[in-house]
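Apart from one protein chain that is not included, each protein chain of the complex appears where it belongs.
Read from first to last, the chains carry the letters A and B; within each, the first residue is number 1.
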Amino acid sequence: MSDFLVLKVMAKLLIPFILLFGFYVQMHGDYGPGGGFQAGVIIAAAFILYAIVFDVKTARRAAPMAVLISIACVGVLLYAGVGVANLIYGGRFLEYGVLAHEAAQGNHIGILIVEIGVGMTVAAVMMVIFFSFARRR
Amino acid sequence: MGTVARQGARQGRRAIDLTLNIILLIFVTATGIAAVWLRNLLASTMVLGIYSLLMAALWVVLDAVDVAFTEAAVGAGVTTVLMLLAIALTGHKEKRSRTKPWLPLAVSFATAGLLIYATLGMPAFGIADAPAQLHVAPYYLERGQTETGVPNVVTAVLASYRGFDTLGEVTVIFTAGMGVLVLLGGATRRQRRVPAPAEEDSA
Partner (left out) sequence: MILDILSWISIAIGAFFVLVSGVGVWRMPDLFTRMHPAGLTDSTGAGFLLLGLLLQSDDWLVSVKLVLIFIFLLFTSPVATHALAHAALLDGLKPWVRSRDKARDKDGEP
């Protein structure tokens, strides 16, 4: 019987659902409240909950700092990359309409990719800040 | 019969709206003052969490559900944890300042007075023919779904019509993360030795 048994069992039960809800909010930003920022924070909160209830070392093994920094960079690059891709396809910067045959489709695709980029960056940055603070103890 | 009942319902709804707004604003002001007044930083952090929750409720009453979602997730969730971590690294109590801040207080009150006086010249909150409601807002509401294919107007405005601003926001968040890394030195894999007790500052 370890200490904090109740907390550990509950965290093990709840963390998958928190991650699932985070992905749900990310993907349903088009049809309801949600989007990249909220989803990033919720996913980061799941990892932070794990790091608080169990130990920080195991959480860092699950999400190493190099991977987190890479994900943050890839998120911003994805967003700006969509803008540059619009330039390549002949439109203006961040004018998503040229990504598909009709403007509405292109806009929808552009918004989806951009929100994924935002979600990735926000989640990675929240986790980077948490692990930077938690490391100094 | 129908119009009288409908008007009665509208009066009732407005009265409940007004009561909710007044109660929430009183509590928001009280928690704001309490967060500044308390000297114990842990209690201050908890009060700021309550403040974020009340602000999220205010946003819901104003029908801004996306903003309420973000405020609840960020303010009452992650920010409280990060502030607790920062307090664990530094100290629990706020230091007493030597001088009384009378001049900054006077400047704050003067600025607040000027701002309140300036809002008297703006159109009333939420009336239908304010310039803010006539120019771009009807355009976004009418053409948002057909032009972007996304039913949620907030996401359409955020990611498509104002996509450049959101790119700036994401860059700011990224820069904040990198700034924390540079300041706290978490990027390298170098294992720091546990600091000697003489080196640890007072908790």
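Everything below uses one rule, namely that contacts are C-beta pairs under 8 Å (C-beta built on N, C-alpha and C of every residue); 3 or more make two chains touch, one makes a residue touch a chain.
From a predicted model like this one, the values you see are computed outputs, not experimental measurements.
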item	value
Chain not shown, its touching partners among those shown	A
Residue among A:L13, A:A66 or A:I88 that touches the chain left out of view	A:L13
Contacts of chain A with the absent chain, listed as residue ranges	4, 6-7, 10, 13-14, 17
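Here is the rule we go by: only the chains that are shown with their structure count from here on.
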item	value
Where chain A and chain B are represented by their mean Cα positions, the distance between them in whole Å	21
Complex contacts: residues of chain A adjacent to chain B	25, 29-35, 37-38, 41-42, 44-45, 48, 52, 65, 69, 72-73, 75-76, 79-80, 83, 93-94, 96, 103-105, 107-108, 110-111, 114-115, 117-118, 121-122, 124-126, 128-137
Chain A partner contacts - residues on chain B that touch it in the complex	65-66, 68-70, 73-74, 77-78, 81-82, 85-86, 88-89, 146-152, 154-156, 158-160, 163-164, 166-167, 170-171, 173-174, 176-177, 180-181, 184-187, 189
